[in-house]
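Report on the following structure.
For this view, one protein chain was removed and the others were kept in their places.
On to chain A.
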Amino acid sequence: MAVKVSRLRIGAILTNALVAVLTLVVTLPLAWMVTVSFMPRGESNAFPPPFWPSRWSLENYHELLARRLIDGAWFDYRIVPAIGNSLFVAAMSTLLGLLLTVPAGYAFAKLRFRGRERLLKLLIASLVVPGQVAMLPLFLIFKQLGLINSYAGVILPSLAGIFAVLFVRQATLAIPDEMIDAARLDGASEARIFRTIVLPLLTPVTVTLALFMFLGSWNDFLWPLIVLADQHLYTLPVAVAAIAREHAADGELMMASAVVTTMPVLLLFLALQRYYIGGLLGGSIKG
């Protein structure tokens, strides 16, 4: 018996060690990104690759973020404006996205209207269409509408939240009809029912959805790349890609730009991971 118990123990220790090693390997690139970004210029171009800075330096961040005079002309990598642009675009598409999709998801779950089932089927079917098919004509449409090179042009396509509508609908189905019907008998208007009864119940789902939307918009690349020509409007991924294609050799500088782009969303994710992973798990697992 004692032999069996100790064999189980060893198995448990091995499993845990395996998980820990795997996690270490997976998080190593992100950790290295951070440490290299604080190395003095050129230090990472060495073999064996250093993992820890010889001294912690902010020069890469200074070079990346500060505007300075070179030969009488102001120069910067336009990362600071890109942070502002990314924040604005992500915040707006999250806010407007929620405003548009949460009521719609509720309506598809709980309100009876003609054509509901057919519309729902169409929405699900249209999930198969890759967004890239729409991009070329959308560019021409936006050009006619004067939306090229504008925040609106970046934000508008992200508002077509089919997935979000279906996600909210799924969550709303769990709300008992009786609660809504009782309020209706009391004479509450539909808008009031949504605001005072449904919305509070949907708060966790809304937080999850907001997180999905914010991260999606912050990380979006192809469409902003197409629609934004003016460097002053670049979002972070577009700005970083532009630098990356020119400054391939500047390891430390590139790591600093990667840190600036990933850290805000990584921290946001870590702070709200319960909602994010909980949303994916669909409430099947606690903790």
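Throughout what follows, a residue touches a chain if its C-beta (ideal position, glycine included) is under 8 Å from a C-beta of that chain, and two chains touch if they have at least 3 such contacts; residues count from 1.
We adopt the following convention: contacts and distances are computed from a predicted model.
Please identify the absent chain by the protein name in its UniProt record; candidates are "NADH-quinone oxidoreductase subunit F", "Transcriptional regulator, GntR family", "Sugar ABC transporter permease" or "ATP synthase subunit a".
So the chain that does not appear here would be "Sugar ABC transporter permease", according to UniProt.
Kindly state which of the options A:66, A:124 or A:140 is in contact with the chain not pictured.
Residue touching the chain left out of view: A:140.
Touching the missing chain, which residues of chain A?
Spelled out for chain A, the touching residues are 8, 11-12, 15-16, 18-20, 22-23, 26-30, 32-33, 36, 44-49, 100-101, 103-104, 106-108, 111-114, 116, 119, 123, 126, 128-141, 156-157, 159-162, 165, 189-191, 194, 215, 218-219, 221-222, 226, 236-238, 240-241, 244-245, 248, 251, 254-255, 257-258, 261-262, 265-266, 269-270, 273, 276-277, 280-282, 284-285, 287.
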